[in-house]
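Shown next, in structure tokens, is the structure this report addresses.
Excluded from the complex is one protein chain; the other protein chains are retained at their positions.
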Amino acid sequence: MAQPIEQADDFLWDEQPEEACGIFGVYSNDEDCNAAALTYLGLYALQHRGQESAGMVVSDGTHVSVHKNMGLVSNVFNRDILDGLRGRIGIGHVRYSTTGSSLLANAQPLLARCSKGMLAVAHNGNLVNTEDLRKELENGGSVFQTSTDTEVIMNLVARHSRENLADAILKAAQSLKGSYSLVIMSKDALIGLRDPYGVRPMCLGKLADAYILASESCAFSSIGARFIRDIQPGELVMIDRDGLRSYHLPPAPSQAICIFEYIYFARPDSNIDGLNVHMARKAMGRELAKLFQHEADVVIPVPDTGLSTAIGFAEASGIPYDIGLIKNTYVGRTFIQPNQALRDMGVRIKLNPVESVLQGKRVVIIDDTIVRGTTSGKIIHLLREAGAKEVHMCVSAPPITHPCYYGIDTSVRKELIASSHSVEEIRRFIGADSLNYLSLEALYRAVEPKEGLCVACFNGNYPITIPQEESRDKFLLEE
Amino acid sequence: MAQPIEQADDFLWDEQPEEACGIFGVYSNDEDCNAAALTYLGLYALQHRGQESAGMVVSDGTHVSVHKNMGLVSNVFNRDILDGLRGRIGIGHVRYSTTGSSLLANAQPLLARCSKGMLAVAHNGNLVNTEDLRKELENGGSVFQTSTDTEVIMNLVARHSRENLADAILKAAQSLKGSYSLVIMSKDALIGLRDPYGVRPMCLGKLADAYILASESCAFSSIGARFIRDIQPGELVMIDRDGLRSYHLPPAPSQAICIFEYIYFARPDSNIDGLNVHMARKAMGRELAKLFQHEADVVIPVPDTGLSTAIGFAEASGIPYDIGLIKNTYVGRTFIQPNQALRDMGVRIKLNPVESVLQGKRVVIIDDTIVRGTTSGKIIHLLREAGAKEVHMCVSAPPITHPCYYGIDTSVRKELIASSHSVEEIRRFIGADSLNYLSLEALYRAVEPKEGLCVACFNGNYPITIPQEESRDKFLLEE
Amino acid sequence: MAQPIEQADDFLWDEQPEEACGIFGVYSNDEDCNAAALTYLGLYALQHRGQESAGMVVSDGTHVSVHKNMGLVSNVFNRDILDGLRGRIGIGHVRYSTTGSSLLANAQPLLARCSKGMLAVAHNGNLVNTEDLRKELENGGSVFQTSTDTEVIMNLVARHSRENLADAILKAAQSLKGSYSLVIMSKDALIGLRDPYGVRPMCLGKLADAYILASESCAFSSIGARFIRDIQPGELVMIDRDGLRSYHLPPAPSQAICIFEYIYFARPDSNIDGLNVHMARKAMGRELAKLFQHEADVVIPVPDTGLSTAIGFAEASGIPYDIGLIKNTYVGRTFIQPNQALRDMGVRIKLNPVESVLQGKRVVIIDDTIVRGTTSGKIIHLLREAGAKEVHMCVSAPPITHPCYYGIDTSVRKELIASSHSVEEIRRFIGADSLNYLSLEALYRAVEPKEGLCVACFNGNYPITIPQEESRDKFLLEE
Partner (left out) sequence: MAQPIEQADDFLWDEQPEEACGIFGVYSNDEDCNAAALTYLGLYALQHRGQESAGMVVSDGTHVSVHKNMGLVSNVFNRDILDGLRGRIGIGHVRYSTTGSSLLANAQPLLARCSKGMLAVAHNGNLVNTEDLRKELENGGSVFQTSTDTEVIMNLVARHSRENLADAILKAAQSLKGSYSLVIMSKDALIGLRDPYGVRPMCLGKLADAYILASESCAFSSIGARFIRDIQPGELVMIDRDGLRSYHLPPAPSQAICIFEYIYFARPDSNIDGLNVHMARKAMGRELAKLFQHEADVVIPVPDTGLSTAIGFAEASGIPYDIGLIKNTYVGRTFIQPNQALRDMGVRIKLNPVESVLQGKRVVIIDDTIVRGTTSGKIIHLLREAGAKEVHMCVSAPPITHPCYYGIDTSVRKELIASSHSVEEIRRFIGADSLNYLSLEALYRAVEPKEGLCVACFNGNYPITIPQEESRDKFLLEE
């Protein structure tokens, strides 16, 4: 018999795996290049990767300025602040906390003075040996003012006081275990580095003479820059007066691009490692359609990530695509559930059914994941209330059975419904007439990866070894 | 020869007709009814109707409380504030300024003490004889502290010091010219009133024993209330201990529901005067498809209002629906254009093309309106840059040739490109391969109104006479 | 036997009678006159009269601007706000609430449009027939959005729609009962009005060609203006293009300048109705010295109001003046008592003894009033702890036995320790070795008033009749 499933009260915002930071960098030799303006626009385009804090550091070659704060890009910066950030070189960061608590002190980029002069670092990813590294550095006299991986990386680089900057970073990187896409800035250079597994994306663009680095290519589009190429796993690019040079870390046994960038994280208009995200999702939808054994009248997405997938599903299945759920675009982090009694209407605040689309219909509903199952259950209940005759749930990923240690907040294992329940149990729990997960094979067919993918959350095959006791709660500076 | 068309720099946020207020009311006899919580959720669902300010007034039958401020519902209220708003009767308002300048003093509901005791008023619409009424009231000794229509209405009601509340409101209403949907609250009653033309919507719902009034039915859905019926044009509903009673103003010569509620304003899941908005838009899309004379590979919406229409178009035309433009959902009112040089990338910040969908394709793009034409031009340019071979623009409304005086900010006439240019001139200006507007007849076929519509912005037939010199700039209290 | 005396917990900030508003006005014909800057500086100098909110209205003759907010003058205004307040005519207000609750809506000046055009009013004082006037106006159709006397006055003026402004104000004034010093502003004129009893002060100054009105002459000093004369009780001054003209209300049976302006409210450098406040206090000190029957080593003031009095006392008695208590100048309204257990150290946070001055000494301590007696008790305890051998309390006023209805918050009668206890009982309660109050006769000798004083709080002879049920809690708009 299946173990009882607990319903969490605060399901509304927690069901989705949380995003995990976006990074951006710009280097130009042109004094007139407004690095702050470009970084601002770039971060705007990457806002979906992190809404907790935003920040940037810029340099005019001599003088370094920084501004960061809690909140969205649009709240953190204003015209006066941007006008005060003068320079032709810049890096920026939007953050959702994966390690470190939610403090201003943890906002990135981190700027400091060290043996390399002024240095700024912004990080997307998650190290798995942070605590070991921090202990070792402390024994050598290092002082830590935040609980971020970024500060550990900064200290490792600073220790190599005799090497030049690129060498120091490459040496420091060899101590790092886990996922990391980094943009690093000195007074007169921009560096990009992607870990050898390539877990998190990073790509290179150009705008006139300026080089641009970004987590996703959608940031290029928003500033009118051209996409040049993806940064390769294990590649360090050093950009300065002498142009761009590439260095390489020792290769990893395999590559392991996070599959969730395609399924959920990235914006549909981004291309990651050669594949457009929207197209990948449509392909997932077509694969889902192949699996689908029922008759239905309409296919509807759970907005917004289900949209591309549902179009692919409709195309392949011939079942008409329609809008059955309206998302309230004003519901954000600051929404409060005003009182206990109204809690149970939860999902209604965020999603509302279009009755005239659903009434009397056999409905296929497309979502990207089921984490704990509670939100799916509520959505299906909503559709039935609105008159849906049948509700068939199709999920564009296999069951999530294992937690992620490389930067996605898929929580601890016991909260993952699929880690302890069969598909049939989950179907009954969420109240669907049928439930289809995409198989790992079908997912591979859809994505057609040129390189290896990290699919550890589906099968537990972690490409990078996880220390026994790694936990993000170990070191908390509280405020 | 066509007169030259000026390009405005600040086109990005100004092209769309601005929304014009949402109102909400709740009345329960149950002491445990949390009117503030319900109003909060209701305003959340109506947020698309106004983002400038939000406010509510509640009463426990004896004691009246108010809170309002500039900003979104989520910013104006927090748990402490909601906890302090105790009562079983409430009204709320979200506002985008149509008359009155953008001041806190102008935020609604307006709460005051007068011959009727404590009274609160919230208004959606726009009077056209405000200045005459205000002058007359001033001659009688009235004092005006804001520049809102609402304060004029409040003063008119207060003048009828001998009548009971319902009679006083009905008498006051007979002086009002223009559009008005009102929720009014005393310590122990809730009143709803819709002008005889029915320009702005209002509907009635029930949640357990509580009566609910709202601009749109989507607000019922978000609190789990049942839709009962639309408030009829010219109807006053008085809700108190004795239940709900209806009163009626003298009927207008015709009804004149604002067509733009269907085209642009209302949420797709709302039903207005018997018609679902999403379905109305799909029907507009089908009508547009009938007009479309070209071959094309893909039909894409301008998000978000084009979505429903594009699905209808795709359905009727057989041209596949796809996502060709991604909207950055984080771009809001606080976005700043960081510097002059980057201005020309304007629309890129808000919309980005999905190249893999557009490359080499003949594209049909669906939008709801063309006001000044500059944004349409930028979008078409964007699509071509992304590889579209042909771009056919289809608009789900006739050309806007006349300004609105009843609550929609379609600006002054000279800014309306269609008021002085032919369709062919506009097509050339925006750079489309073809341009199709929906005809007024086709629009009527799509909407199938049971009652009269106001389509004055398309043909200048204003159902309510406009005073010669009415202007919203006449009376400004500045801060 | 004496009835038990209750000790209030929140004694720290409540013992002192609260200040009651400062007003300021400026009129110049010179376009270059910066009325906002002058008003800002004038309000700064009057800040001691009210710290709850600050505001100003200015006019350039055509265009009227307003800014007001909760907080100190220095927090409410900044350079940008002052730059936006353009004009050569202005009025300003600092407020401590005497009527009306502590809301932004109640901040002054009140600006509105009425039959007189744009009108702004700022009020120092307290009407005693507010509720009657408001009821009467409501019956005539008036609407009240605040709970201030000022709004009642504005409505009364607005009712006289046929009269010119001066006449309308004079007619309105004849309905007012209570204390009022008013500055009123239209687009092109400045008016000052002082009630016939002259309860609150107001004086006239000149700076180059500009006329200045202010609650106290210290405001002239801070802007470099010359003192011209006091506004007479019952006088209205109208200042416009035609210069300054005086009008007079029917005279009151007597004049009744508030004695507390001399004892406690006003700044020592101000001259009120012909008498310098510092000199008046020194004279009170000399009178106190005549009464004092004991031997002592040192006379020390309770800062800050006791300073002038203590110098006078020292001079007349020959007992050396010294500083025995240091006031923490950073303790203000925002101070919080961090926890229950620390409450009992209360007065220590605000006042600290200078042990080396007090050790082994017979100390005379000079304070301006004893309201509830709790603070005096704590201070005396503090002095003894610091080594004082004897503590003799001298108070520069007679016992306060009656509440004030004209603008000073001396609270309700039962909280006034002297209303139910003898001097000997109070001496024992506060723990003094002796306690001397100034007699009413001695106070008159010190002040030597040319006109009548209001000393109702000492003897209950209220010059203006108090309606039976007047209470400031009657009408509260809550937020």
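First chain written, first letter: the chains are A, B and C, and each begins at residue 1.
FYI, contacts are C-beta pairs under 8 Å (C-beta built on N, C-alpha and C of every residue); 3 or more make two chains touch, one makes a residue touch a chain.
This structure is a prediction, so every number in the text was calculated from the model and none was measured.
> Of the chains that are displayed, which are in contact with the missing one across the whole complex?
The undisplayed chain, in the complete complex, is in contact with A, C.
> Quick one: which of C:Asp167, C:Asp209 or C:Glu355 touches the chain that's been left out?
Result: among the candidates, C:Glu355 touches the missing chain.
> Given the contact definition stated above, which residue among C:Gly117, C:Gly224, C:Pro253 or C:Gly460 touches the chain not shown here?
C:Gly224
> From the list C:Tyr321, C:Tyr405 or C:Phe458, which touches the chain that is not on show?
That would be C:Tyr321, which touches the missing chain.
> Please give every residue of chain A in contact with the chain that is not shown.
Where chain A meets the chain not shown: residues 63-67, 110-115, 134, 138-145, 151, 154-155, 158-161, 475, 477-479.
> Residue-wise, where is chain C in contact with the chain that is not depicted?
Listed in rising order, the touching residues are 34, 36-38, 40-41, 44-45, 47-48, 51, 72-75, 77-79, 82, 218, 221-224, 267-269, 271, 276, 278-279, 304, 307-308, 311, 315, 320-323, 326, 328-332, 334-336, 338-339, 341-342, 345, 348-349, 352-357.
Going forward, only the chains that are shown with their structure count from here on.
> More than half overlap in residue numbers between the two sides of the chain B-chain C interface, or less? Answer same or different.
same
> Enter the angle, 0 to 180° in steps of 5, of the rotation superposing CA atoms of chain A on those of chain C.
The superposition gives an angle of 180 degrees.
> Taking each chain's centre as the mean of its CA atoms, which one is most distant from chain B?
Farthest chain from chain B, going by C-alpha centroids: C.
> Could you please state the distance in Å, as a whole number, between where the Cα atoms of chain A are centred and where those of chain B are centred?
35
> Report the inter-centroid distance (CA atoms only) between chain A and chain C in whole Å.
Spacing between the chain centres: roughly 60 Å.
> Between chain B and chain C, what is the separation of their C-alpha centroids in Å?
49
> Considering chain B alone, which of its residues make contact with at least two other chains?
Counting only residues that touch two or more other chains, chain B contributes none.
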